[in-house]
Structure formats: structure tokens, C-alpha cells
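Of the protein chains in this complex, all but one are displayed in their positions.
A, B and C label the chains in the order they appear, each numbered from 1.
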Amino acid sequence: MAKETVVLAYSGGLDTSCILLWLLEQGYDVVAYMANIGQEEDFDEAKKKATKIGAKKVIIEDLRESFVKEFVWPAVSSGLIYESRYLLGTSLARPCISLGLVQAARKEGATYVSHGATGKGNDQVRFELSCYALWPQVKILAPWRIREFTERFQGRQDLLQYAASHGIPVPVTTKAPWSMDANLMHISYESGILEDPSQAAPPEIYQMTTDPMKSPDTPTLLEITFKNGVPASVKNLTDGRGPYTNPLEMFIYLNKVAGQNGVGRIDIVENRFLGLKSRGVYETPGGTILHQAHVDLEAFCLDREVLRLKSYLRDKMADYVYNGFWFSPECEFVRGSIQLSQEHVTGWVRVQLYKGTALAVSRNSLVALYNQSLVSMDEHGDFEPEDATGFIKTHAIRLKEFQRFKTQAANLNK
Amino acid sequence: MAKETVVLAYSGGLDTSCILLWLLEQGYDVVAYMANIGQEEDFDEAKKKATKIGAKKVIIEDLRESFVKEFVWPAVSSGLIYESRYLLGTSLARPCISLGLVQAARKEGATYVSHGATGKGNDQVRFELSCYALWPQVKILAPWRIREFTERFQGRQDLLQYAASHGIPVPVTTKAPWSMDANLMHISYESGILEDPSQAAPPEIYQMTTDPMKSPDTPTLLEITFKNGVPASVKNLTDGRGPYTNPLEMFIYLNKVAGQNGVGRIDIVENRFLGLKSRGVYETPGGTILHQAHVDLEAFCLDREVLRLKSYLRDKMADYVYNGFWFSPECEFVRGSIQLSQEHVTGWVRVQLYKGTALAVSRNSLVALYNQSLVSMDEHGDFEPEDATGFIKTHAIRLKEFQRFKTQAANLNK
Amino acid sequence: MAKETVVLAYSGGLDTSCILLWLLEQGYDVVAYMANIGQEEDFDEAKKKATKIGAKKVIIEDLRESFVKEFVWPAVSSGLIYESRYLLGTSLARPCISLGLVQAARKEGATYVSHGATGKGNDQVRFELSCYALWPQVKILAPWRIREFTERFQGRQDLLQYAASHGIPVPVTTKAPWSMDANLMHISYESGILEDPSQAAPPEIYQMTTDPMKSPDTPTLLEITFKNGVPASVKNLTDGRGPYTNPLEMFIYLNKVAGQNGVGRIDIVENRFLGLKSRGVYETPGGTILHQAHVDLEAFCLDREVLRLKSYLRDKMADYVYNGFWFSPECEFVRGSIQLSQEHVTGWVRVQLYKGTALAVSRNSLVALYNQSLVSMDEHGDFEPEDATGFIKTHAIRLKEFQRFKTQAANLNK
Partner (left out) sequence: MAKETVVLAYSGGLDTSCILLWLLEQGYDVVAYMANIGQEEDFDEAKKKATKIGAKKVIIEDLRESFVKEFVWPAVSSGLIYESRYLLGTSLARPCISLGLVQAARKEGATYVSHGATGKGNDQVRFELSCYALWPQVKILAPWRIREFTERFQGRQDLLQYAASHGIPVPVTTKAPWSMDANLMHISYESGILEDPSQAAPPEIYQMTTDPMKSPDTPTLLEITFKNGVPASVKNLTDGRGPYTNPLEMFIYLNKVAGQNGVGRIDIVENRFLGLKSRGVYETPGGTILHQAHVDLEAFCLDREVLRLKSYLRDKMADYVYNGFWFSPECEFVRGSIQLSQEHVTGWVRVQLYKGTALAVSRNSLVALYNQSLVSMDEHGDFEPEDATGFIKTHAIRLKEFQRFKTQAANLNK
């Protein structure tokens, strides 16, 4: 009988290398799939490694442009932010990778996909829900939830021995006492010494952003332009660089300039989908600028009540995306709705970067609900101040009634 | 017939001085009421001025402690933030002042209250809704909405002339080309040159916060303790100051240390209750630290689903407060509900201040939902990774069904 | 100087007849505008009356089809229901009439529109907000809020005398001790004896529906078909009538058959936009059937999470419509969003009518998320019961943690 094929989301690291070998031992053919979503990685080296271990084939796919345009841009337009603070860098990458993985698996005639995500985390959910949504018939092997695997590999030491004994090259440097996950949008750090939230993260942890204390002593002013809620160009008004208009180039530039200015670090405790709380340290340099700029322009362009509705939908969508439901009826619906709200979110915002801060300082739009002559203290415009009297007195009816009611209730209780 | 008495919310400035005089001209007895809510003001000088103009009585009341405990603290516990960015400094002060004003008016046997808030703004609404709610029978004189007044005083020049011709001392310095409103929590700047949101605010505008470029070159670490969601103490871990536990002292200290580090500036366009958009520049030094710290501790202590509910209530309450409905059935209800959620929000957060940033870096609680041993990658704990499989596969049912549905629908349309 | 023209929303009744005359007395040219939105009215008689009073022109416009298609159908698709009970018959008619009124006014070169809605009600708001939204420059005359008018006409008696003395025909029958407002969708009854909510409404009040006690003793079964959330056809399965597919005919038929079976009566206290509570008695025969049927089909066709989002948007939209914001950015946005949700709400529902009840009893769709084989107790299908274990145990993590937390907190407090 022909062997069944597994397409494995392969990172080149110790875990997925061991998983690759273990899957071969279980009798599968294994195709290693590596998505380039902007992480620092020696893909050639990783390819050699996977081939050496025994992968039938190694696929390396550059998803960076798709990641920016199909995942990061919608997140920016939607204003996604999880639990008021986290910009969802990992959550957005997972469905992007899953899409590539599923397409590869179908092309390779595989029946299985596999990944190295652990059993307590969110990523297993994000990978698998994305795969099931895109390809309901898929079978998924998650070794970190398979008893034979977890009993054999109870710690990093077991993996190292297994690798060594099978000639898999192992990392020569000592592992950092935390784990990290990187893509074009952010790096997340968790586990290890970070599991104690009462201890501050070590300053050397960050890789995308300069320590604000070592960042430039003068501010940098950027002008970000949006068209229909989507980032359209970035210009550095301080040094004249830009405009960058190609999405990938623009985002890479934003990461660079934000990183140089120490922008985008957070240290939080968050609620995982499985019901645990975990501590995460994140740096999202370019994404932080775009988020701030979009929030600012939206307040300028959107009607107040539409902004309220959009905020509600934004919060729901942030939960969907965090929990792995990017490819879901609810996310599809919310994205469509939010897009309706972005029709006129067009204009520019100037954002000042300085030692960890990214502040909107001015903004404009060819067409906006902001109306300088209407709001001006120096002009009456169409506005008749007497109208406010009726407005206030009418709103007061309900409050006066409540007062009457409370007095009456209090008298009754006497 | 005896004259009717008006109690006027008096600031000592040009506008309310002219209003005082004008009310006297209309045949009212006027009591000038000045609330000290932390603004920089020479109250003695103002008292002399009001007396000179003809006030029957001048009341100066120190509301600072009540402002902090009854208004700022609940705002912090509730996590209030308007349109994702504004911490509501002015909105919180208005009901506090109104409460003092109404109590004074009742004590003085007045039938009227009056104020100098303008006709396009939010403050008139906040003042008057608060007054009507607290005292449904009150009559309110808002000169900036009375035609006789607005026709007579069409600009600042008219006020200056009026004042000069009646011996009211006028400001000798040129007025800044913007207006400002200050209290213990913040200063807001708007109008004048700020009405053009495409122009950055001038750097010299800020009065509570040092320019981050001139602030200290090394970070300051604070430890903020909360008890049941309410700030309980502040300690400066860098220089050993504190702990400050008296609410007023604590808040004054926070303003000072945050101000020195340039923390709490924002420049935004916001939606006023009347339906206009306006541009506001705010500095809220101490409030920004407390907001960040409370958000951080709450994520650590509250159950995820309770956090979601609280976020919804928080957003509603922010709108109520911004719109002037502090004293309303809805605000009373939401405050009661939110208080239920804060029962266990007890612990400390360490916040690092540095050149405009205030970042939570660590946190702890004697009792918290965070469970290091449960979340740890190094322990299995009570957690069985196999359970996640059923969790994911069950959540996938709905997604697979949706895929089946879409395929079926697409086939039908062929 | 040429007289200015007012277009008056004219009903033919005592109030608007007197208003017509009064406007003429104030020196305006008056065009009487009558919208036929399905109310019982002798339009020819009304036209004669208006002409006799002095209207420069009388416009009678049949808006019934537009009312059904542009206002009632979207309300059905959106599932609009105010405060869980009221189907918004009057609220939907006002923007429809306003649209006709504004178009007429522009065509006639008028600068004013006028209406007879009273000063405590919702309709004045709905009329005027619609007019301002459609034509921001419009000037509105609302005599029931103009002091000269209200002082002159303090009660019905004053109007009767004024009419009589100017040769305006007055109603010969005694006025019912309540007021009513009728259109194709419903009749509302309020005021007069209905103002006491502790007294049941008199049985003779109803005009569109038969008293259930006198309605047929056997049920009637209808089949309602929807396409993309919009009513597409109605068939009476009991007597074979139909299918009715023309929107206006369909709705008229539904009113008839529902009315015969006593369907659609409610007696409620509701919250008006101005902040008062009022008691209203409504009969909405056809609308009740469509609402029930649509709710039923939607539950059958929509994904659960999309249904939740739609419910939220539905409740918001019901408030917007009730409050007069049909033509508003928020309503436009919500309508667009809800439409996205209706793409697959296609199928039929059978509704049984009997003595006041309209119950969905069965439903079907060519394509639906309902999956009989998946849910069946007699088949395993794709479903593996073991998965539910992991689902439950994972959901239990958070609950167990909360228990641990409470125990720990309780111990601390000892």
C-alpha cells in the first residue's frame, strides 16, 4: 500500500525537525512546507536540513506580500486590537500560513497536514481551524497532542538526544530562556522566565526595536496616507525618504523606522482561547504606527454613530482572529461590514516617532466630516446656540423623571 | 419684589466676569461660586474681582479631594476612555462642579444657576444635565445661548470693552491663540489655531508635562497598588519616594512624576455630543499612568468573559460621561455593575516612565486568575493536551458546515 | 415680494386643515401634500377640502409600493422590533412620507415644509430629521411647537371653532376618545383614555384585525417564501389562494388574512425618543406574520455567530428607525451590513394563523446550514462523540480556574 503523505509546517528548528523524523518513523511520506512570512531564517540551510532528515520534498514559499495585503492591511483597516493592547501579529500569520499549507497539501495529494504547535497554546487552534475551514476533509496530526509523541519527548533534552542520535544538526548556541515567534509584523516572546509576570522582561529580549534609551534623540515625522481605510503611502518628512507605496516595501520601511525609534513594545497578560491566562511580550513596530494613524484618521472621517458600530465590530473581529476564526462565517461577515465603513477613510496622518512613542500630531482629508467652520468658536455658521437649549432640556426630561421616581420610591419605603 | 438669586459658576476670567456684571444688569442678585478642582488660579484675587463687580457673595470651595475620590477613581476603576483615546478629564470635572454649584444654590435660596460655557461645546450639556438631574426644578441661565447676550457680545473685543468700561480688571497679557481648561486631572486645549487639525499643535502649549525631549534621560519605575480596582498606593522604586496613600496626595504626586517624564499628551479629533467634530489637545499625566496600570492589572485578575462584559459597559459609560450623563440612571447602573467586577482587582503593577511613555512591565496579585503552573510549557499540570483536539474539532464543526453550505450554494447558482 | 411657499403634509383631518388655514393667514402660499401610504381616506374629498380652504395646489401621491419595497421589506429583512415588541409601523412610514414631501417641496420651489405632528411625540422628530437629512437647507414649520399657534389653539374646541368660523367642514361624528394613525402596515392607537396603562384598551378599538374570539374556528396555513431575506411570495395552503408575488399585493393579502385571524395586536408601554414613556396599542397583521416567518428562516439559514452579530445590528437599527434616523449614516451602514447577512436567507416557512396566533410550524431551504444527517441521533456522520469530551474539558478550564481563584480569595480573607 502506498504511504500517505503529510505536509508539515516546517520551521527548520529543533521541534519540527524531530517531528519530521518522527512522522517518517510512523510510516508517512513527509513534505516539508516553509512559509516565508518575514521571519529571519536561512531558508537554504533549512531546506538542506529537511532533505537530509528525509523529507520527500521541501517547499519554500514567499508569502510576505500576501501576508501584508490580505492579512495585515485588513487588520489595520479594522483597527484590530486584542484586549485593548495586542495587535495580533501571530494571530494574523497563522491563517496566512495555513492557506499556503492547505494549498500545498492539496497539490501534493496529501491527506494529512501537521504542525509543531504546542498543546496549551493558541496557535494549534489557529492552524487547525483555518485548515478545517479551508479543507473540511483534511486530517491533522498535532504531535504535541499525541500521547506516543509527548510520552517519548518529555522535554527539550529528549528532543536534543533524538536529533543527535539521528544525525539531525542541533543548535550550537544555548537556547534563550524564553521562546519567540517572528514574522514581518512582529516578534512575540513568551514561556520560560517570562512565565513569571511579576518579573520584568530582560531588556536584551527585543530584536526588532532599539531600546528607546539608545534610539535617536530627535523625533522623526512620518506622513501616512490611507485610501479607503488601507495604507497607501508612507513618507518620512524628517529625512525626505519615500514615498513608499508598494505594500511590502512600505511595511518593511515602517518596521525599520519604527524599530529605530523603539516603537511598538508591550508587556501584557492576555486571555488565551483555551481559557488560560498567559504573559506575552511583543514588539510590533510598523503595525503600531499604522494602528495609531488609522485610528486617528478614522475619528476624523467617520460619523460618530458609525464609529460606535465599527468599534463594536472591531472588538468582535479581534476576538475571532485571536481565537483562530479568520476563515469563518462571522469573520467574513464582519470584514464585509467593516469594509463598508471604510469607503471614505481617505487622507493623511502625520505621526511623530520618538523614543518609544508614536503620536498622531496632525491629519487631513480632501473630504471629511470634520468641519472647521461649523466647530469654530469664531463663527456662528449654520449653528444656532439657542437650539442647544432645547437639546439639553429635552435630554433632561429623562433625568428629571428619574429623580421624581427615586423620590417617590424613597417616600414609599418610609 | 425681592430680586431672584443666581449662583454663577465663576472662573475669575473675562467671560464669567462679564456675565456676572450682565446678570446684575438684568436685575438678579448674583452669588459667585468658584470650585477649586486643582486648576492654577489665584482664588483670592478672583474673589476680590467678583466682589468688586458686585457679587452678593463669593463662595470658594475646595473640591479636589471629592473630585479625586468620587470622580477620578471611579473613572480609573471603570477604565473610561472616550473613542479609544481621551481620558475624559473635563467630562469628569463638570458633574463634580455641578454638584457643588447645586448645593450652593440650594443653600443660598437661589432659583437660578448660570455658567459661561459656550453654545457649541460639550460643557454646557454636562453642566446643565448634571444640574437638572440633581435638582429638577432648577432654572438655568446660559448667557452664551441667550440672544440679547450673544448679540451684544459678538467677540472677545466686545467683552474687553464692556469690562473696561465697567472697571472690571482685564487681562494684561495677550490671550493665547487657543483656549484651555485645567483641573487636577488634565488640561485641554482647543479652538483658535488648533481648529485646523492639519497643523500640529505648537510645542509650547503644554503646561502639565515636560517636553519628552527635555525630560530625564533615564527611566523612572513606579509601583501602583490597587485594592478592589481603586488606586491604593504609589511608590517610586527608582528614587524611593512614597508610598503615597492619601488619594489627593497620590494623584498630585503622579501628576508631578508623569509630567516630569512627558507622559500623557494626545492630539485628537473627537465627536462632540452635539454632532460636531472638534480637535482637542490634552495632557493627562497622572491619569494616563493609572489607566495603563489598571488595564494591566485587570487583564491579570479578571476572567476573560467578565472582561468582555466590562469592556462593553466601559465603552457605554465613557459615552455617558462624555455626553454629560454622569448623574443618570444608566450611569448609576453601569457604575454599580462595574463595581461588581472589581471585587478582586487587587495587586500591584510596575509602570516605567520614560520620555512620554508609561509602560506596564510587571504585575502581581496575592490572588489572581493567572496560573503560572497551568500555563507553563514545562509542566503538564492538570491540563491534558488531547482535550484540545476535541475542543478544536468541535469548534471546526461550524466552519466545516459553512464550507459545505457555500459549496452547495455555489453549485445551486451554476 | 413674492410669498414663500410651504408644502404641508396634509391629512384631510381637523388639525392639518386648521394648520393650512393658519399658514395662509401667516402669509404663505401653501401646497397640500397627501401621501397615500395605505390609510383609509377619501382622497378626493380631502383634495376638495384643501382647495376650498385655499391651498395653491393639492398633491396626492400613491407611495404604497415604495413604502412596501423600500421601507417595510428592509424592516422585515432586518428583523426590526423595538423594545422586543413593536414592529415600527409608524416609524417606517414617516421617512417614506418625508421623502415624498421633500421631493414635492423641491419641485414646487418651496422653502418650507410643515406638518401637524405634536410636540411631545416621536413623529415630529421622524419627519424633521428625515427632511433635514434629505435636504439640509429646508426650513420647517411645526405649528404645534410655535407659541402663537399653541396659545391660540389650546384644545380641540378651539380648532373646531376656528374651522367652523372659516367654513372648514368639521367632522360630524364625535371623536373617539383616543387618537390613531394608520398606514398599510399598521394602525397605532394612543392618547385619551389609553393614557392610563392600568386600563385595558376597549375591544372596539381595532380596525385592521378581527377580535380573535370572532375569528375563524379553524387554522389557516400560509407558506411564505423569502429570497435573500426579502419576502418573495405568499401562498394560502388552506384555501389554495396565491401565490402572491407582487410586493404590494402580497402585503395587502397578508394584512387581510392575518386580520381575519386576529393576528398582530399588542398593548405596550414604550420609551419615546424625547425621554417620555407612552402607552401604545398597535395592530400589525401582515407585518407580524412576516416578522415571525423571517425570524424562523433566518435561524435556519444563518450561522450562529453571524446571527448574533445581526441581532446586535438589528437592535441598533430598530432604535435608529424608531428615533427618526432612517436617513442617517448609521442606518445606511447598518442596512448595508445586514444585507450582507441575508445573502443566503432563501427558502420557505409555513406559518399557522389561528385566533390571534401566528406560529411557524415548518421551514425549508434548498441550501441551509441545518444538516439533518449531522444532527441526527440515528447517525454518527462526521461527528465523533469523543471530541465533545475535549470540548467540554477545555471549556471547563476557565471554570475550574475561577473556582480555584474564589477558594484562594476566600482563604485570604479569613
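What we mean here is this: a contact is a pair of C-beta atoms (placed from the backbone, for glycine too) under 8 Å apart; a residue touches a chain by one contact, two chains touch by 3 or more.
All values derive from a computational prediction rather than experimental measurement.
Remark: the omitted chain is touched by one listed residue; of A:Gln137, A:Gln161 or A:Gln408 this is A:Gln408.
Within the entire complex, the positions of chain B that touch the omitted partner chain are 274-276, 303, 305-306, 308-309, 312-313, 316, 320, 328-330, 333-334, 336-337, 340-341, 394-398, 401.
Residue-level contact of chain C with the missing chain is found at 83-85, 118-120, 124-125, 128-129, 132-134, 136, 142, 144-145, 147, 150, 155, 179, 191-192, 195-201, 212-213, 217-219, 265-272, 274-279, 295-296, 299-300, 304, 307-308, 311, 315, 319, 324-325, 327-329, 350, 354-357, 359-364, 369-372, 374-378, 383, 385-386, 388-389, 391-393, 395-396, 398-400, 402-404.
Not every partner is drawn; the one left out touches chain A at residues 303-305, 344, 366-369, 371, 374, 382-384, 386-395, 397-398, 400-402, 404-405, 408-409, 412.
Note that only the chains that are shown with their structure count from here on.
If each chain is reduced to the centroid of its CA atoms, chain A and chain C end up 43 Å from each other. Within chain C, contacts with two or more other chains are made by residues 303, 305, 394-395, 397-398, 401.
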